[in-house]
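Have a look at the structure below, then the notes.
Just one protein chain is left out here, and the rest sit where they should.
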Amino acid sequence: MNVSQNYVNKIIEKISTWARVNSPWAIHFNSGSCNGCDIEILATLTPRYDVERFGIKLHGSPRHADVLICTGPVTRQARERLLRTYEQMPEPKFVVAVGSCGISGGVFQGCYNIVGHIDEVLPVDAFIPGCPPRPEAIIDGIVKLLGHIQNGTRPEIMLTTGVQEAV
Amino acid sequence: MTTEIHLQRAGELLAPFAKGTNNPEVNRLDVKIAASDLPAAASALTDASWGYLAAITGMDHGLDVNELEALYHFCEGAAVTTLRVSLPREGCPEIPSVSAQIPVASFFERELSEMLGVTVVNTPDPSRLFLPDDWPVDVYPLRQDFKQEQAASVQPDPTPEPGRVGNKFIVPIGPQHPALKEPGHFEFTVDGEIITGARMRLGYVHRGIEKATEQRNWIQNLYLLERICGICSHTHTSAYSQGVEKLAQVEVPPRALAIRELVAGLERIHSHLLWLGVVSHEAGFDTLFMYSWRDRETVMNLLEELTGNRVNYSICALGGVKHDIGTEQSATIHKALDYLEERIRYYLDVVTSDTTFLQRTRGVGTMTRDEAIHFGALGPTARACGVNRDVRLDAPYGAYKRFPVSIITDERGDLEARFVVRMKELLVSCFTIRTIVDNMPTGEIITKFPRKVPAGETVSRVEAPRGEAFYYIKSGGGESPTRLHIRTPSLCNWTSVINKAVGHQLADAPMLIAGMDPCFSCNDRMVTVRRQADTKTLSWFELREYGIKKYGQRK
Amino acid sequence: MTPFTALLSIMFFPAGLSLIFSGMLYEWVDRKLVARFQNRIGPRWFQPLADTIKLLVKEEIKPHGLNSLLFYGLPIVALTGTLTAALYSPIFGLSPIHSFPGDLIVTLYLLSLLTMSMGLAGWNGSNRFSLIGATRTLTQLFAYEAPFLLALLGPAIAAGSWTIKDVSIYAGSHWMIFSQPVGFFIALIGLMGKLELPPFDAPEAETEIVAGALTEYSGRGLALFHIGKSVEMVVAVSLVTAFYLGGIGNPFLFLLKTLVIVLLMAMLQAMLTRLRIDQTVGMWWRFGALLALMQILILVIIKGWLV
Partner (left out) sequence: MKIGSMFKEIVVSFFSPPVTENYPFEKPKTANRFRGKLAFNSSKCTGCNLCSKDCPANAIEIIIIDRAAKRFVARYNVDRCIYCAQCIQSCKFKCLDLSKDDWELAALQKGHFEVNYGKEEDIVTLLERFAQPKNEPG
């Protein structure tokens, strides 16, 4: 019985990974960035770069999003909100840190009000250095992340069985 | 009304309170006054409608001198009058509030009190402006004896979950919100759809740049200040380098000044087109957002061609400019400007004739000229209400004397007028860039700049796309500044937006906020989630650990 | 209609799966056209399919403080409402599977069941954005429902019967768009109000109230609402086409006519700014309802005169 059972699982696995790779809905969180990277992220939606051809759509609510695009050297005030936004996102979620100050604090290293870099607060999947990275570099980062999900090098998240019954 | 007459008139107005006056620079007048008669001096200036309060700079002169100093800068045209109030450093220094006469001062006072520990007596809102909630109470970052370890995070009093106050409803528009491309916090108390009260909290983008400038040398500060705001980065570098060059008495070649003005014009085009797109996205007119950002790419290509980067161009260097803009680039500039001018005229027509768009902008957030002056609005937001204040004309700096700019004002004062003012400003910028490129002064583009800047202090004012950016730079003669105070234009426009939001629909709130083109803002909106993994129930704290732990060991 | 073929037609052909896939097709055409109007490439053909599957396999978080029966039940009610409405409407240009006298009113009621369940879904939670989204959804429902119903009543009166099948057969011979142009115009605008497309998308204004009533939904609930919306688009568009653009006939021509309507809607979407909720309601009651009533009046007079 389990032979056919995990055969069916394999097909479901294939289809769900295909769907995840082809429709990564994104949400953007600015945790203290100078908004140079944010305008480049917004620029990727506009006609010249148009990421909708990859299925990437910017969503307002973390509930609808799979990819958290985060910019800025997490300031102490934004740290709590960044964590909350991350927690609100449903399972298989990914984080992309855009911009040098998101990855290493960039030019703000040593300022008193910043935590430093995003992967100290959240587990980050893709890093896109640049100050700010070009829109094409951001698309290149997301394409690498999608390739990473496609061949599933990242151990599949233990999708909690059944529906989450919150207390 | 030249600067001398302004300064002389200010001297007369402040004569009864003055403890000592001096003129550090040709256009500046310093007046030492006692703390007690500060409100009287401030109202003397405002009643005679002498200029506006540009900024309040707090300074700590150090343990040995045991003196704090608060500088109230008033600007009228090119003249800058500074009221200097010195306070004891120990005990708890007090200063009376001036926000009764000048509403915008309440922001500056909040910054002064949380950064330097000066308690401002009867200020309307003593709560924190920039520092995070978990900042210990009696630690003041801009004092000279501030150590980073003192600022360990303290458990903040739990922020009340904004919900229902009486029968009113609080709608938080939060740090993560599609309307704000930056983290900003607004709490609108809503009665049905009508806004009855508004409160805001900044601080999510506060990185502590003013303190960081004191640990970096003059050259490194250039790049730190450029990243205060990604859209008007050139404003900050040109204001900073202009001030430092004034301190070091270095003569910048005219060609470099002309190139700086040219790049400032290009930055204004890119910033206003970006703003046009963001506001129309918030109004729900996505096509205009897509078109304006598509045409903005022409300016971005031009900026990349001339300076080497689309955003944060770093073309300003101390003593001049890094890249030369010569005749071979002028052809590409002219071609790009032809296309841009035609598109800007088209947007000016769309913004003033599309019925559904006008229903969202005409008559929304209308502000009269006196309200704008009273609330201290700056830049295009103020010029849309008829206030003709523009630093490029009042106090022409750099090459603006040689290539002047004409001022655009509008009488209506509503959101539509702000669109019209910004679009016409772009046409003026295009014209100025063409004149600069056509008769670009000759000469080299950079001069030698000493690594140590002689002691002194100066004020540098520049017209950013959003309004006047005010810099106060003080050098102790070393390799890095002793005090650098920056007042960005958006800080002044908040008061007018918050007071104007009352009475409007909730749907207009994002439009009003974006209407003044905020440079930084934020809030929290999340509902707490307790998730039950298979068997055990996770508490809130465990949930966070569970999340990080599960993904943590993946790497 | 043996029970087996009835089951087959419900599960696969005219209703059920083929309907959901055609809903995805219409949604893709709509997004692609809007993108092309904005001078960009737009999504690939399988985008709605990928979105729906991804949402189905995503984890669904139920926030604290909600009535869980409503939270899980409402998306199912919404989808079943629209699917049953599809049974009585002329999808793919074929005559409706079932019809009984007066099924026009029932279909329109079933179609607005989705909007009502979305309003209730938004109401059932402590999230402020979904509460405001819910109030806006319901206020807009009362605004466009009357004119849209009157606009569809016009052809029904002209055809002299309340069942969709007879009206579509009658419409097959005379094109109502020429005899009642005002009715067609109001039906088109009402369609956009019902589907909450941009000029009327105040209930889910992304930049004001994040995602309106659906802010708290993720995973399966969101997928069901998503499919419900696209199926509602198919049903409503085929209704309007059957009534105004020459009724049912060969499916290919019918598909072309529905795509013309989707093109018109996409053009309006790309051209207009989102109206505030009070402006939409004001516009609907002042212009929409009056024009539709006038149209009905003229029709009744002519009908009375002719007969």
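Order of writing sets the chain letters: A, B and C. Residues in each chain are counted from 1.
Assume contacts are C-beta pairs under 8 Å (C-beta built on N, C-alpha and C of every residue); 3 or more make two chains touch, one makes a residue touch a chain.
Bear in mind the structure is a predicted one, so any value in this text is a computation, not a measurement.
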Visible chains in contact with the missing one: A, B, C
Residue among A:40, A:66, A:91 or A:125 touching the omitted chain: A:125
Of B:151, B:229 or B:350, the residue in touch with the unshown chain: B:350
Omitted-chain contact residue, chosen from B:305, B:341 or B:371: B:305
Absent chain, residues of subunit A that touch it: 47-50, 53, 100, 103-107, 109, 119, 125-131, 133-134, 136-137, 139-141, 143-145, 148
Residues from subunit B at the interface with the omitted partner, ascending: 216-217, 219-220, 222-224, 227, 287-288, 291, 294, 301, 304-309, 312, 314, 317, 322-323, 346, 349-350, 353-358, 555
Positions on subunit C where the hidden chain makes contact: 35-42, 267, 270-272
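In this text, only the chains that are shown with their structure count from here on.
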Gap in Å, rounded to a whole number, between the CA centres of subunit B and subunit A: 30
Overlap residues in subunit A, where contacts from two or more other chains coincide: 46-47, 59-60, 88, 160, 164-167
Interface hub residues of subunit C, defined as touching at least two other chains: 38-40, 61, 63-64, 129, 206-207, 210, 216
Partner subunit B, residues of subunit A touching it in the complex: 27-40, 42-43, 46-48, 58-60, 62, 72-73, 75-78, 80-81, 83-88, 101, 106-108, 110-114, 122-123, 131-132, 134, 154-155, 157-158, 160-161, 164-167
Subunit A partner contacts - residues on subunit C that touch it in the complex: 31, 35, 38-44, 46-47, 50-51, 53-54, 57-64, 68, 72, 129, 206-207, 210-211, 214-220, 222
Touch list for subunit C against partner subunit B, complex: 37-40, 61, 63-65, 126-129, 131-132, 198-199, 201-202, 205-210, 216, 270-279
